[in-house]
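The complex appears here without one of its protein chains, the remainder shown in place.
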Amino acid sequence: MDISILECQKVTVRFGGVVALNRVNFSVPAKSITSIIGPNGAGKTTLINAITGFVSCSEGSICFNGQDISKQPSHERGRAGVVRTFQNLEIFSNMTVLENVMTGRHRLVNYSFFDCLFKTPRYRAEEKKCRQKAGELLEFVGLPDRWDVPAGELPFGSQRLLELARALAGDPHLLLLDEPAAGLNIRETRQLAQLIQRIRDQLGITVALVEHDMDLVMSISDQVTVLSFGQVIATGTPLEVQKNPEVIAAYLGGEKEA
Amino acid sequence: MNGFKRDLLTISLFLAGMLLLPRCLTNEYYVNVLIISGLNAIVAVGLNLLLGFAGQISLGHAAFYGLAAYTTSILTTTYNLPIIAGILAGIVLVGLVAYLIGIPTLKLSGHYLAMATLGFGIIVYIVFNETIELTGGPSGFVGIPRLSLFGYSFDSDLSYYYLVVFVLAIVLMFSLNLIRSRIGRALRAIHTSEKAAQISGIDIARYKLFIFVLSAILAGIAGVLYAHYLEFIAPSSFGFNHSVLLVTMVVLGGMTNVWGAVAGAFFLTMLPEFLRAFENIEFLLYGFILIVCMMFLPEGIVGGIQKLVRKLT
Amino acid sequence: MLTIKNIDVFYGKIHAVRRASLHVRRGEIVALIGGNGAGKTTLLSTVSGLLRPAAGNIVFDGQEITRLGADRIVRAGISHVPEGRLVFKPLSVEDNLLLGSYHRFSFKLKQEITEDMEAIYSMFPVLKERRKQPAGTLSGGEQQMLAIGRALMARPKVLLLDEPGMGLAPNITQEIFKHIVSLRDKFGLTVLLVEQNARSALKIADRGYVLETGRIVLQGPAEELLQNKDVQRAYLGRDITDQVEISNE
Partner (left out) sequence: MLVLGETVMVLLDYIQFLISGLTVGSTYGLTALGFTIIFNTTGIINFAQGEFLMLGGMLSVFLLKFLNLGLLPAVLLAIIITTCVGALIERFTIRPVQKSSTINLIIITIGISIFIRGVAMLLWGKDTYALPSFSGDTPLSFFGASMHPQSIWILSITLVLLCLLKFFFARTIYGKAMLACSFEKKAAYLVGINVQRMVLFSFMISALVGAIGGVILTPLTMTSFDVGILLGLKGFAACILGGLGNPFGAAAGGLILGVLESFGAGIVSSAYKDAITFIVLLLLLFVKPSGLFGQAEVERV
């Protein structure tokens, strides 16, 4: 495949005495859709947390675009272009839908404290640009209206899309999605699948996702990595992974124990 | 754009109303009450930026108010510095102290942050009381010169009132502008989800410190105006009770709205003047307001009204 | 003995369980399987009273328990071993077991409770060795035994087990399952078992239900489900080769 945009090497994460991730090697090819799957408690969300800096890894390196980011705080990784969504939705419920997306663009809006106190022309121009971009993204993800309502009032499915739009607003290079389909119905999930593909194809953004909905994973992924007990047990195309006896054993229970 | 014009309009209306208000008053004494209300409103607007928008509590804001007041008083009275120097020194010092206190303090959250700011407030209060040679101790500091700037002396209460209203209007304008900018969005983001804020590239430590210092500076501005208005200050105005009163103003008015703090400040400052038997039930009432507001009206008066209006329309 | 009818449960804003119905007969082991996020845990938590269903009802031993609080449901005879074990980590093993008998505790029953505790110890001797240790210092498997022991201390008629094998090595899971079977055989305990590890769960179960995105999509005797290809589909998604063939046609 092409060059990797993200390269995790021997990443190990410990909580107290428990090893949540054990020397995980994980890479995401540029402009691909890569899925991370595995049984409950396998360490999938921990891997995303390690990549985005919400847990620190005790060993190993995480290289993004060739640069080691494993020691940087979360917000700097965000600025570098590593952006994510959350399993339990972390939208800003005290802001309007539009403001949520504008906040996601924080790093790209460029004016100073004094510009905003006096609403200088620079402020106006930048805000206008930001609002425009946010609007475009909301339309892109399929939320063409109701931009002025508090984000907390949106239905659940729309909040998922809103979170996606916010993540996209920072013009990321790598978008990590933590169970984007959780709680969505079948129709919404199908739309989500198309949206994820459009994100890669039209915006040229690399996507990595943790997901339980296997229909979704298998239909859109270029590459699937399977975690079990904090270790990578398989990496490959969806087809390869589905046929891999070790993966089937991890999910359905191994034959060897019988 | 729309929001900006609306702000300009509301502020102009507010300014006009406030400027006309003294003409409707029968008793000159009420101008005095209005001035104090206005000063409290300046502090409350600043505190609201911290508490309501960034979601960080401070139980020591009266200390910043007092610190600025004492600094300018001591410099202009004991050391005979020009008033403008005293004022600037007071505000700068408060900003500096807030910065130094803020670095370690704002790493804390929830109860720890409440305790740290509270402890800071109490230490400052004790220092006001005990450094008698410097501050005059519990009996207060007298003989502070009345404010005069650029040759104009604000001798009459009415002129002072206009000044305070003017400052308040500017503070309001700036606050509203701030809230509608990327900085304001960053602050509100920190309030609801620090995780999501970080992912958006927001350096939360830096923004928390920034807003803490800014709100302390606003308290400082009100503090220097207070000192040069009353010409007398005493530690009892800057204690724990006053810090709590300030929080009450913000909560009562509504934490999600810049105007809420103003409403809360005017309401709670004027309330005692209108209730004859108030002195005895003052505390009781403050406590009651805090409990009831937090339980049933967490968005405060202004927030509640807004919600009601939105539901009706 | 336990009948769940058409329940709908929301977990936060997520519609986690959709019109699910199932029943468990006395002395049965019933397995509830499905991929993660299918709603298994939500369903169990609804039975034990931690969550309230938005619609539907739950009947236990002829008594409607749909809206009872969790403490009343324990009293009625349903014990739930939660996902992730949730032992009281700073308390000793013995205290954990003692608290299991909380709902029936009185000084008069002290003798009886001590005897029950001994019974648990003889079932899991390792717990006896460690009875003075804080539960947090136990290994995962031992904590799981403790959690089961704690639930049994309530003398339940029905045991709800949520992923007893999660995060444990297969041989330890096997051992725990053996205990579950012997509990049923010896005391006639009824078990509703949630597992991701479908094969090992179905091996000990009499019947099984397969849950997919909140719906029960398959049910039947355990042996049948074991052979069923659709079960695998529920876990690993549609076979891509099928799809490819279809699109080629």
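Order as written gives the chain letters A, B and C; numbering starts at 1 within each chain.
As a convention for this text, a residue touches a chain if its C-beta (ideal position, glycine included) is under 8 Å from a C-beta of that chain, and two chains touch if they have at least 3 such contacts.
Small disclaimer: the values here were computed from a predicted structure and weren't measured.
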Remark   = Neighbours of the unshown chain, displayed set only, are B, C
Task = Check each of B:G17, B:P82 or B:G119 against the chain that is not shown and name the one that touches it.
result = B:G119
Note = Among B:V33, B:L271 or B:L290, contact with the omitted chain is made only by B:L290
Task = May I ask you to list the residues on chain C that touch the chain which is not drawn?
result = 48-50, 69-71, 74-75, 79-80, 82, 86-91, 95, 98-100, 102-103, 105, 150-151, 153-154
Where the unshown chain meets chain B, residue by residue = 51, 55, 57, 59, 104-105, 107-112, 114-116, 118-120, 122-123, 126-127, 129-130, 240, 244, 247, 251, 280-291, 294-295, 298
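Just so it is clear, only the chains that are shown with their structure count from here on.
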Key: Count of contact steps on the shortest path from chain B to chain C   = 2
Task = Would you mind checking which chain's C-alpha centre is most distant from the centre of chain C?
result = B
Query = If you average the CA atoms of chain B and of chain C, how many Å lie between those two points?
reply = 56
Query = Between chain A and chain C, what is the separation of their C-alpha centroids in Å?
reply = 32
Key: Centre-to-centre distance between chain B and chain A (centres being mean Cα positions), rounded to whole Å   = 41
Message = Show me the residue ranges of chain C that touch chain A in the complex, using the header's touch definition.
response = 12-16, 35-38, 163, 166-167, 170-171, 174, 196-201, 203, 213, 231-232, 235-241, 243
Query = Mind pulling up the chain A residues that touch chain C in the complex?
reply = 39-41, 88, 156, 159, 179, 182-183, 185-186, 212-219, 229, 238-239, 242, 247-248, 251-255, 257-258
Query = Where on chain B is chain A touching in the complex?
reply = 4, 174, 177-178, 180-186, 188-189, 191-193, 195-204, 256
